[in-house]
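A protein chain is absent from this complex, but the other protein chains hold their places.
A, B and C are the chain letters, set down in written order, and residue numbers restart from 1 in every chain.
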Amino acid sequence: MIIMKSDATEEQINRVVAEIKSRGLRADVSHGAFRTVIGLVGDETKVSFDHLSVLPGVKEALRVEIPYKLISWEYSKTSEGGHEPRIIKLKDINIGGSEPVFIAGPCAVESKAQLFKIAEGVKKAGAQVLRGGVFKPRSSVHAFQGLGAVGREEAEEALSWLQEAGRKYEMAVMTEVRGETQVELIAKYVDILQVGARNMYDQDLITSVARQQKPVFYKRHFGAGIEEFLSFAEYMAAEGNKDIILCERGIVPVGKGKSYTRYTLDLAAVPVIKKETYLPVMVDPSHGTGRRDLILSMSCAAIAAGACGLMIEVHYDPVEALVDAQQAITPDELREVIIACKAIHKVIASSKHKG
Amino acid sequence: MIIMKSDATEEQINRVVAEIKSRGLRADVSHGAFRTVIGLVGDETKVSFDHLSVLPGVKEALRVEIPYKLISWEYSKTSEGGHEPRIIKLKDINIGGSEPVFIAGPCAVESKAQLFKIAEGVKKAGAQVLRGGVFKPRSSVHAFQGLGAVGREEAEEALSWLQEAGRKYEMAVMTEVRGETQVELIAKYVDILQVGARNMYDQDLITSVARQQKPVFYKRHFGAGIEEFLSFAEYMAAEGNKDIILCERGIVPVGKGKSYTRYTLDLAAVPVIKKETYLPVMVDPSHGTGRRDLILSMSCAAIAAGACGLMIEVHYDPVEALVDAQQAITPDELREVIIACKAIHKVIASSKHKG
Amino acid sequence: MIIMKSDATEEQINRVVAEIKSRGLRADVSHGAFRTVIGLVGDETKVSFDHLSVLPGVKEALRVEIPYKLISWEYSKTSEGGHEPRIIKLKDINIGGSEPVFIAGPCAVESKAQLFKIAEGVKKAGAQVLRGGVFKPRSSVHAFQGLGAVGREEAEEALSWLQEAGRKYEMAVMTEVRGETQVELIAKYVDILQVGARNMYDQDLITSVARQQKPVFYKRHFGAGIEEFLSFAEYMAAEGNKDIILCERGIVPVGKGKSYTRYTLDLAAVPVIKKETYLPVMVDPSHGTGRRDLILSMSCAAIAAGACGLMIEVHYDPVEALVDAQQAITPDELREVIIACKAIHKVIASSKHKG
Partner (left out) sequence: MIIMKSDATEEQINRVVAEIKSRGLRADVSHGAFRTVIGLVGDETKVSFDHLSVLPGVKEALRVEIPYKLISWEYSKTSEGGHEPRIIKLKDINIGGSEPVFIAGPCAVESKAQLFKIAEGVKKAGAQVLRGGVFKPRSSVHAFQGLGAVGREEAEEALSWLQEAGRKYEMAVMTEVRGETQVELIAKYVDILQVGARNMYDQDLITSVARQQKPVFYKRHFGAGIEEFLSFAEYMAAEGNKDIILCERGIVPVGKGKSYTRYTLDLAAVPVIKKETYLPVMVDPSHGTGRRDLILSMSCAAIAAGACGLMIEVHYDPVEALVDAQQAITPDELREVIIACKAIHKVIASSKHKG
């Protein structure tokens, strides 16, 4: 829809109409009391709103259609995605299915012993996916960057531990891909490729990741609106990969003064995204709060909001973790989180109201 | 704590130390590798950090103590607030007690018939407090401002309906105070005085409200950090009124593009505030999302996060509501919300982990 | 404009059309490839968009017209405001005229001697308006609240000093009104009534202030979008008072980590507001940054962005100021700021491009 300035001339209106028609759409002109509005009838993607918005006499050019059609409910009626939520099947795990899925593990893989000890702990606690970081994104160049930073060989060794731990404890495994050159290597070893929040906008990376045709765990950037998040997920769907798990992990805090959490966990994003797309939505309360004493509360809240699963950082001795020690919980605490979350998931599932 | 610039002189350091001592505190000087840090030992409130921060050679002056001692756990050990969460007793309702409390009603009182019909509906649905707006804060001067805007007589009549409905349906009643001149009038008729988000910073208003010595329902401003929110609640505690119900209702959205919710509901604020103060914390999912189709999800999430209750806008026919029609649910939907929330509250209460 | 859901039925569309017609507007229906859009033709203020947005089948109801017609360029063509920027004349000062106007003074009036000494300093530096706080809004109840907090008598005495200083040094005077009960008292003594950022949304206060029919210095709340800011200014215009000076003073910072400024000064707001309304726009770099070492830079930037003046906190000895010491500059520094700003103003005025 094109909103004209109140003093737009007839000639200016005609030019806009002509531009719209030249792309094969119809233009419906409404002369209002104060201004003229021109509606576009047809396929909006054929028109450049950038272009229309700078024509003389134009006040605003508003897109009405959404920029993420491939993953949306509204445009997927007859396609494979259909009117069913997408369930990603992986071994015997159904992500987006009738049971919540718990992804857990250490922030960073530090050694084989550490990884296996944690893997055993999270398996016993009830987690279905083991996650450990090999290539760590860090805010400071002076901080520990994961074993992946040590060298190619160390990276591959750490990845093979992950694979082995997954087999031993019967869990799917997942790790983060931080740069394009790591994609193929990582895809050889893990079941789910994670794209971290900081890389959400990296279209070259996510395109490359999507082409591996493995499920992608895709985290919202802390500065991204929901529309942007979904528009970038569309890049992966455009590669033919719709096995995308969307993950809310907190947005930048607003306001001055002492910050009590690292980010603001935007839990309303869960039901909002579920109303827009058929993709499964998870939450990461560990990064979302940065505080292990809030994990139980925010895990329960996330499941209550409709998340189909959680990603949680776990360490048998959080005090000794090399990275993000403040936000890791122990396997025993994870067990309590999973028990509470499953009970809440049952309440939600039996609630009649569509929410 | 005072952090000196790396090139601060001995003389500058001495001046800071002298200032601190002049207020009766001790100053502990640590000469580090790169800079000097001066710790304050004693009662920080006796010192002006504004003043210290501008002394020559000072890089930063950081307060370590919190600015809301009267309502904090940490400073209330021996006082009445003690180490127990505060429970506000009102008739047979215990706000902050073992059961969640539901405050419901129309955004705006439109007529006696409308109010009574809604009151009956929310009572049956399980709400314990009836809330209806008489003085409405509105973004546009051209919008309906509530019956309070019609005249003093109409305002008083609407308030008396509230009182009468509360008696008839055995609920406590609550309404919003928007300006200082309304305080005494409103206090005559209602059990709980609400201060809306837009007035959170209005220290003259909140002081005046607190002096009524009735419970105050106090909403966080959408631009306020948690520390600011609690610092302003301290104004009321300083009047000797600690019957303050803190309410999270969403903060300003961040990010460009289409906004899917009116505000970002910051649910982590619930456990954070509960760890800082002994006051009860509630959530308003109606204003927090602005979308009635998200009320159920976000109500469940709020209770799961630890809220002791909810404020929800209800109308028997939301389509006909004069104000905020998009966010009101029906009494039947409220019933479902309350049933789900109570079940979740039970799960949370029985969870062992401290969260 | 009403955007229907893609699966909206004919009946639902007809209901929306009927509602629009019932308010005396015309409804233009455009059936697009994916959805139907209904344009409203006529006076949008007669329609409740809240109401339309909840009708069955409606996806979104978008207002096209602005909510601040009384102060906008677009709707003021034939009225008094006309197509000229509004110039507020006060003694020999023209706010919004061909010369920038500088408002300066102490954050808080502390004593007659302090006020007169600063008044003399800022007059010599080139300021035209003297501003001093009597009723201080503060974040902490435990901080100094201004002489107005001591008692009615002290408040009146401080106000009379302001008036006297204004006469002696031939400056207009201004102070902040923080609560409704202060309005009439303050209006007796000062030329311009200031409404602070925290009170921007307080519609009872601003209505009461506007009725004094004196110029109002109106600051944007740190959580307010520009549209909201202007919508609330409209409350004052609706009282027949268009002598409103709009002031940008910083919005809440975004992002985690150390905050280098108290707020984010949104200087693009200056040209944006000037394109929307005919009211004069000023900037407050003191509160906007909270750092006196940034005042010169941001003052110059504000004038370069098109501000018609500045409000700056000044103290002859900032180290001794009781309030906001970090952001006050000395009269000598003010002089340099004014010299630089005037030179920049000349450059801007002579720039041909409309900007």
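Throughout what follows, contacts are C-beta pairs under 8 Å (C-beta built on N, C-alpha and C of every residue); 3 or more make two chains touch, one makes a residue touch a chain.
All of these numbers come straight from a predicted model, not from anything done at the bench.
Although it is not drawn here, the omitted chain touches the following shown chains in the complete assembly: A, B, C. Only one of C:E84, C:E170, C:E184 or C:E227 touches the absent chain when the whole complex is considered: C:E227. The chain omitted from view is touched by exactly one of A:Q114, A:N199, A:T277 or A:S351, namely A:N199.
Only one residue from A:F102, A:Y189, A:Y218 or A:Y235 touches the chain missing from this view: A:Y235. Looking at chain C, the residues touching the absent chain are 223-228, 251-261, 264-268, 270-272, 275-276, 288-289, 293-298, 300-306, 333, 336-337, 339-340, 343-344, 347-348, 351-355.
Although one chain is hidden here, its contacts on chain A can still be listed: residues 45, 48, 50-51, 53-55, 67, 137-142, 145, 178-182, 198-199, 201-205, 221-224, 228, 231-232, 234-235, 238, 251-252, 254, 292, 318-326.
Residue positions on chain B in contact with the hidden chain: 1, 3, 6, 28, 30-35, 37, 39-43, 62, 64-65, 74-75, 223, 252-256, 259, 262-263, in rising order.
The working rule: only the chains that are shown with their structure count from here on.
Listed for chain C are residues 252, 254, each touching two or more other chains.
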